[in-house]
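I have a structure I would like to understand better, so I am pasting it below and will then ask my questions one at a time.
What you see is the complex with one protein chain gone and the rest in place.
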Amino acid sequence: MMRARAPGFSAITGALAALLVWAGHFTLIYGAHALACERGFADAALLGLPAVPALVLGASLAALLAVGLVGWRAWRRLDGSLAAEAGEDAPRFLAWLTLATALLAALAILWEAVPVLLLHSCR
Amino acid sequence: MAGPPEPDPLSPDAPLPNPLPRPAGELEALERAWRRPTGWRFPTVVNNTWIGVLYLGTALLFFVLAGVLALLMRAQLALPENDLIGQDLYNQLFTTHGTVMMFLFAVPAVEAMGVYLLPAMLAARDLPFPRLSAYAYWAYAIGGLVFFSSIFYGAAPDGGWFMYPPLTGKQYSPGVNADFWLLGIGFIEISAIAGAIEIIVGVLKNRAPGMTLARMPIFAWAMLVFAAMIVFAFPAVIWGTILLELERAFGWPFFIAARGGDPLLWQHLFWFFGHPEVYIIFLPAAGMVSMIIPAMVQARLVGHGLVAMALLGTGFLSFGLWVHHMFATGIPNLSLAFFSAASFAVSVPTGIQVFAWIATIATGRPRLQVPMLFILGFLFIFVLGGLTGVMVAVVPFDWQAHDTYFVVAHLHYVLIGGMVFPLLAAIYYWAPAAGGQGLSRRLGTFAFWLLFLGINLTFFPMHVSGLMGMPRRVWTYPAGMGLEVWNLLSTIGAVVAALGVLLVAIDVLLHFRIKGTMAGNPFHAGTLEWLPQGNYAARSIPRVTSREPLWDDPDLAEQVLQGRHFLPGTATGRRESLVTSPVEARPQYLAIIPGPGWAHVLAAIGTAGFFLSLTVEWVLVAAGFGALAVASVLRWLWTGTDLGEIREPAEIGGGLRLPVYATGPESVGWWAMVVLLLVDGTIFACLAFTHGFLWLVNGDGAWPPAGMALPPLPAAALPAALVAASGAAICLAGRLLRRGRALAMSLAVLAALGLLLAGLGTDLQALRAAGLRPEAHAFGAAVFANQFWQGVHAAAVLVMALYLVARSWAGMVDPVRRLTFEVVRLFWLYAVAQALAGMALTHLFPRGLA
Partner (left out) sequence: MQHSVFSPMGPEAARIAELAWLLFLGGGAIFLLVMLALLLALGGGEGVRRRLGARRAILAGGVAFPVAVLSALLLHVLGVAAALGAGGREPALRIEVTGRQYWWEVRYPAQGITTANEIRVPVGRRIELLLDSGDVIHSFWVPALHGKRDMIPGRVTSLRFSLDRPGVLRGQCAEFCGTQHALMAMLVIAEEESAFAAWVARHKVPVAAPADPTLALGWQAFGRAGCGACHAIHGTPWAGRSGPDLTLLGERRSLAAGTLDNHQATLAGWIAGPQEIKPGNAMPAFNTVLDGKELRALAAWLESLR
């Protein structure tokens, strides 16, 4: 009997990859910041920069790169076309979904990184 | 394979799966298998159409009851310095109102819509675990009614639906009121999780052949995201509830600052659930809107993919908002800004949905029938509530608005606009699907206007009274502050809205009938729930080739009714459902699903009785109910699951031969256990967070604090080794089973059980020998909370192991029939991994810090 190895179980997780990166990024910046403030090493220097902004911006860049990679791979599977949300063809639809969620995740990461440039770390 | 390639039976070009005429007796056999119990056996019913309607009806009953409580509150607040209702009753009223609306109305109502609609919409015969849905329903109905009646004895919770300690701790709330909340609501959360497992597995594994993810209706997307959110959000409040009950019952100081606890720990756990909760309620409603609008305007949803993306995105981002409710707690501004930004981000997908609905309306020919009126009302109210939502996401503004009537206004705009109006639209829209006859257009139109005007009149003035200085949860307010007129308007509005609800109730009582069968498609909708249905759902399972099959294939309904699509009868004479692959929806096997029975009903009575008797500390009665629940669950599993390969693979049409038994990742049971373990893993993550958080807030203090010590590391190594050996033993049992050595397998299972219990027991013993106690300090409390949770798992493993061995001795486990074993092993290995992680948390984390 043919055993249908669910094609694209990885496609589902693939569509969630960018949002999972967002979740990791969010947990990291919130957790690291709380830790830095509670334990008083917020004013320490990291690579010559204040610890909290350096950490948050570094994590945000890494997360944006990861999300960008997810989005770029999906874009290639779509042959660079965004037309009509890839229609009803399942693999193309999932690729489109991956790309769209990557854009949303990127926006969220970007917005969450901005405050670190404007606000004092622990007040 | 030889010969010419067979055409893909799922392709639209292939001939219809089954020929005419159908064999004599086929339909009768199908009807016999799916016959609904009648008379005094009615409570045993499991069909999703019946359970769904009961579920929804009960949820609506709670909506009315909690609404009456709201009316009492509005009566009290109609005038300043009013003494109609005293402070004690008032505090119980608002606590019960909020709790009932959130836990007993909103979540169950949308879950009920899912249970009711999903099988029909996916053209499944039923959801994969009908008894689980029925169990969830009965536990909820019994527990919910008892919980609600506590207000008649003055024993209702009075600490707010958010239950903040230390106010809800033993010192400041010595009565049973808080326990009613913790235990009463605690197990209703379990019922919600049971429903979520059902929905996730159902949506991923029970879709009609050819209904790929790309063709899946938006409502199914919404319910999938909804259920997944429950899986990750509810564990936080379940864990918080466990901690608070442990503190109240045994004095373990998780939230008592004087002994190293922190009240904010509760707030983090509660709102990690509480904020996603709002979207848990909203997303299914949004999914319903995305189904109703296309039918009302006779046009396809514009931006189907965008809307699916918006649902997924909202599901994730809404977990980044919980501190939104803690802006005034003195957390650093930068932390608040992260959450503020996430709140902004989550409004983008919501905006996408709003404009997708507007675009769909613009492309179609709108008909102003009752469902459409409620949809338009929804758009007005919800958009307004969404905008005030952005306002309260603005930190400095929220410092003023937080905990005032402005927030009361905002949340009611969002929840009534975002959930109640779509639900009413849905009731008016789908009522014909249940009874063949729709509700009254006249009554519905009147009700709509009363509700629309009443709701706006009630809640719009609250924006003003809040910013004029009126905090929430006050039983009275002084005259002369200019609050009088706004409060009077709100009270008048509440009466108007109540009349609207009354009209809807009259309409439903007069015109709603359940026939269990449906013919016709009065709104000329495009999706499968409008196929002709019997108790067995559609006669044959349609081959799906587009998103709106009924629009694209006008003959489909007739073909399905004639039995020309897949599985037009029953292969085994029992209830069956067609299990398909999660992405492409290719048929995999025929799952045999259990029919009516008493076991799950008794299990529900036992579960509800157990928690409720614990509340009033009737320990023996609770033990009796607990035993009833466990025994009933075991009987239910024994008779209804893992039947094995009871016949050879069966023909379902189109040349497809499917086995009637599956194990491993193909089977629905395996998926259900995986989802359950996700819930469990999230609870463990909350446990680890608790430990880390308590360390963090205990300043520079040593961990463990002075005067407390952990046992030496070698003492912890033995338990870890025993637990790991238990994992190895259960894997060995799996190998023995594959070789058909049932007796050896049973012995290996028992050995594995012994190892696990010995490992956990020696660990507990070592901690106690080191002098550690849970009551003295939050450190000990955190360590023993971990022990408690491992103990719960040990008990579960104990029951499972004995069940497995008993099945094996009864000859019901063999190399083919091994689903029970696989499911138990999955849980077992999780329990082992969790125990090891727990030991690392107890013994290694504090040492790593030092």
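Worth a mention:
Think of it as A and B in the order they're written, each chain with its own count starting at 1.
Please note the rule applied: a contact is a pair of C-beta atoms (placed from the backbone, for glycine too) under 8 Å apart; a residue touches a chain by one contact, two chains touch by 3 or more.
In this text, all values refer to a predicted model and were calculated from it rather than measured experimentally.
Across the whole complex, the hidden chain's contacts among the shown chains comprise A, B. Contact with the omitted chain, checked across B:Ala14, B:Val176 or B:Ala359, is made by B:Ala359.
Only one of B:Arg472, B:His511, B:Arg635 or B:Arg741 touches the chain withheld from this view, namely B:Arg472.
Contact with the chain not shown here comes from a single listed residue; of B:Phe42, B:Tyr153, B:Phe250 or B:Trp399, that residue is B:Trp399. Annotation for chain A: contacts to the undisplayed chain at residues 84-85, 107, 111, 114-115, 118-120, 123. Looking at chain B, the residues touching the absent chain are 86-88, 91, 159-160, 164, 166-167, 172, 257-258, 261-264, 302-303, 306, 328-330, 333, 336-337, 340-341, 344, 347-348, 351-356, 358-363, 366, 376, 379-380, 383-384, 387-388, 390-391, 394-400, 402-404, 467-469, 471-478, 481-482.
Note that in this section only the chains that are shown with their structure count from here on.
The centroid of the Cα atoms in chain A and the matching centroid in chain B are 27 Å apart. Contacts from chain B toward chain A in the complex involve residues 212-215, 303-306, 308-309, 312-313, 316-317, 319-320, 332-335, 337-338, 340-342, 344-345, 348-349, 546-547, 581-584, 586, 588, 649, 659, 665-666, 696-697, 699-700.
Against chain B, in their complex, chain A makes its touches with residues 1, 3-4, 6-9, 11-12, 15-16, 19, 22-23, 26, 29-30, 33-35, 37-39, 52, 85-90, 92-94, 96-97, 100-101, 104-105, 107-108, 111-112, 114-116, 119-123.
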